[in-house]
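Removed: one protein chain of the complex. Kept in place: all other protein chains.
After this line comes chain A, so read on.
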Amino acid sequence: MDSESVETFYSVESALSSSSIRSNFSIQSKASGRNSIREVNFGDLGSKPVRYGSHGAGSETYSISMSQREINDEDARLVHINDPVQTNERFEFSGNSIRTGKYSILTFLPRNLFEQFHRVAYIYFLVIAVLNQLPQLAVFGRGVSILPLAFVLLVTAVKDAYEDYRRHRSDRIENNRLASVLVNDQFQQKKWKKIEVGEIIKIYANETIPCDIVLLSTSDPTGVAYVQTINLDGESNLKTRYAKQETLIKIPEKDNLTGLIKCEKPNRNIYGFQANMEVDGKRLSLGPSNIILRGCELKNTAWAVGVAVYAGRETKVMLNSSGAPSKRSRLETHMNLEIIFLSLFLIALCTVVSVCAAVWLRRHRDELDYLPFYRRKNFSEDGEEENYNYSGWGLEICFTFLMSVIVFQIMIPISLYISMELVRVGQAYFMIRDTQMYDESSNSRFQCRALNINEDLGQIKYVFSDKTGTLTENKMEFQCASIWGVDYSGGKAISQDQKDGYFVKVDRKVLRPKMKVKTDPELLQLARNGKETEEGSHVHDFFLALAACNTIVPLIVDTDDPFVKLIGYQGESPDEQALVYAAASYGFMLIERTSGHIMIDIQGERQRFNVLGLHEFDSDRKRMSVILGFPDKSVKIFVKGADTSMFSVVDRSMNKNVIRTTEAHLYSYSSLGLRTLVIGMRDLSTSEFEEWHSAFEVASTALMGRASLLRKVASNIENNLCILGASGIEDKLQQGVPEAIESLRTAGIKVWVLTGDKQETAISIGYSSKLLTNKMTQIIINSRSKESCRKSLEDGIIMSKKLTTISGTTNYTGGTSGAGLTPVALIIDGTSLVYILDSELEESLFQLACNCSVVLCCRVAPLQKAGIVSLVKKRTADMTLAIGDGANDVSMIQMADVGVGISGQEGRQAVMASDFAMGQFRFLVPLLLVHGHWNYQRMGYMVLYNFYRNAVFVLVLFWYVLFTCFTLTTAITDWSSVLYSIVYTSLPTILVGILDKDLSRRSLLKYPQLYGAGQRQECYNKKLFWITMIDTFWQSAVTFFIPLLAYWSSTIDASSIGDLWTLAVVILVNLHLAMDVMRWNWLTHAAIWGSIIATFICVIVIDSLPFLVGYWAIFEIMKTGLFWLCLLAIIVAALIPRFVVKVLYQLYVPSDVQIAREIEKFQTQTESGAVEIEMNSILDTPRR
């Protein structure tokens, strides 16, 4: 987001708030939280003006608040309305077709191969395969050496091609959608991809906008259009957009609408737009409220006409979807390093062999001609003496080196790559099949979309979560009310008679609110009784206020039943929606709203109220008010707002008791995590009203400083209120969210919430999701300039350091522990982030954030989310995970190491961009703590084991080479060499990689701290690698030298001892694996013992082929006792060091995982009950 566009964006708000450039750095400590009721804000009560005032003309509102800066001609794009030809004269604007696919048919092969050969190992194997083609070096058959690499490349290429095909297909569908475009003064259907900048487009209700358009006119006489921006920012409520008054009256088909729009170059800022338009010689300025972006849907408006200004990849939504980088798992990245070690080791081995060979050849150079086993001279050709197969000393050494590379090539395990793919597929299978990650409400299973980062799930240190739709269901729900000092929160169950909820009959048709709200029976009774009693009249006024004091638009929807219609409420604020639904359930149903009046059905009786005035919500007053003219000509003002702002305008002298009890109720509501609003009202006398009216007229027509004037007018009238009561709204969290967050934090994962919501909303969600607690100290950064940002950050760092060091402990486990430690929460908003991200302040923010156990970022734009993720990613080696559900989370999901999409109600973009998709936030717990832990442990072990397995074999070959004049003879047959990593030893490691479990699901959920094993990289690190390599060295030496010494100066032939080595190595590596297997089920047994038996069978079969040298060798050697004794000695002697080290580690330096395993084994009976409860609370039971 460049600073200019940001300023533009905020200039809208700055017109409303006088202190636009200021730093708001406040600290709410626990102590102050006790005394004052926690501040809960209006939430989304809409910062943008909605035009239901008694005054019509509104388009100037923006031209005042808009900064009238000129756009430089060089920086501008000129769009000639309805003249695409002239607009595109210079062919500089892109068309409207989009392309998200990576490859085309032509580029597929080179690009895909290029990407695949990013793996170091693949290049290595290519080189080996090429080397083996040289006749001098042909150690193995030509085809055979190419085959494994070709197979791996092919499989991956097919997979990539399929994925890209799917992307192309969705692009094609998108590009071929139809829209009405004005051509020759007539609207015609045109494919999206054909739309050009400058064309006039007509969009009908519920259609998706094909490109970014500037509104010209809408079906609404005032030029309002409602759009849903769910695909852009994830917010499902309706936003209002305006057409300019000047263009509104024109009918595109008849009036030849021409004009010139001068707008900024395409940018990513979806909240900012700056342009001006020249129509009929008049110059109008355009702001973000005049543009509708691609991907939005037109709602509640019959049609809208606009002119395309940005198309295709230049639209803001496309600019915001950064390309999908191909991800590679952390473990694999580390593995590449170890592979480099292994290759160095390989080079060392080959060097040793070739140097020895060189020395040997030099020392025997005089004998070589006649040496019976070398015979350099060939005498067969007519008595001529010539060298046979000898190219000189230097070249022979070279060949020896290259041949040894070929012989020892499996030192770098290519089979590992195939095994890893297979294991990941297996792990994905189990993750998908996990019934605990199946979401019943959306009927969706867990989805594994990326197959190469399974093990990263076990190492996550940071979770970045979206709020709306991820933590919450994005459904506000009216929970309880306090009216006139009485708490009505008894809405426990919907009893049978009211199951259908409240409804109204109109012309034999039933009108029913779309959403049912549970009601308190007592309150319902009071509401029904009417306003005869004093109590009843207060209730009446309260609900009237709820129904009237808002900017909600009712929408009537047909149902299958022709006699039933549903009434839905649309508006920018979900809180208001919840209140209006609640009012409707208690019998105060808002039926109709126009700019001048509202129609409310009160207990079956329609009443019409004139809306005489409406004061928008703004962030300074933190309240809104509406002035209603009643049918009986009386005039009342209804005000609702945040408690702090309301109590300052309430007439304290009246009803002290009511005020006191209301305050008490508010406190208890907010401590339950409810969002509270206080409602007040006042009768207005005629003189008061007249006075207000004239002031209002003046203010609303003022040209300069209109917003502050209006605010002043509002403040003047909103005073001396009589308090009616308060409401408690629950921003309904998804099931199990607080427990999930608790588990994640216990597991040492830092949870950051990044939301587009307002700060107050975010904080209240923070409380209800247990992310924030009353114990925490909050550091809030709301800065409007770089300097104040810097200062806030510095103060914050000092503060957080002081707080976290008082207790003298570090918040190692994410601040889970209590007393001495004061956990710190950082709350920062998008405006401040504009100054911080991509500047030198990033570092201080990161430091501060590291000291905080919770970070909440509010009002962040999609790309800022990605910016925050990359801020953390760049500075630590820790793994990051981003989880979100909307299109606004896409860039964050792609930026994080692991991206998780919530598949559910909202669009599919997040899921499409994600690596894993699931139905609910709480599935993150089994995903990370259980599957992530398992996957990481399995994969880490498997990689180490594969290194070991291949290295043992190579070393045995190497030792033998030392006894063959360094000529790379192998006693082990070629066949066994090829089959070794394919048949003899592959299945057990793959199966163990898929099935082995170090701990049960139950223990992992009971002790989330066990997740730390992955974060600390306990299963795969350099130390383990080197220990494994030392062990490998020992094991190979034992395997080789025991038979060597036992058979020294005996009649043993090469094939027989080769068979002994083959069997010994295979049994050894399989038993090594068996020693490390944690959980033996029948599959493991079958794989390990089966592999050993299969090896015996293979060796026997190979030795039964008469054309091979080793014919019958295995039978001859198996007859001897020495063979079996050697085998036994090898296996025991090779495994003893490992076993001893393992035992010592397990008994005296036990890891957490080890202790948990013991607990599992020895204490399952006693504790199983408790665990069950704990597990249920996370997985099954709904909240509260």
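Structure notes:
Just so it is clear, a residue touches a chain if its C-beta (ideal position, glycine included) is under 8 Å from a C-beta of that chain, and two chains touch if they have at least 3 such contacts; residues count from 1.
By our rule, contacts and distances are computed from a predicted model.
Looking at the choices "Trafficking protein particle complex subunit", "glutathione transferase", "Ribosome production factor 1" or "ALA-interacting subunit", the name in the UniProt record of the chain not drawn here is "ALA-interacting subunit". Only one of A:371, A:395, A:556 or A:1093 touches the absent chain when the whole complex is considered: A:371. Of the listed residues A:916, A:1007 or A:1096, the one in contact with the hidden chain in the full complex is A:1007. Remark: the omitted chain is touched by one listed residue; of A:297, A:473, A:601 or A:829 this is A:473.
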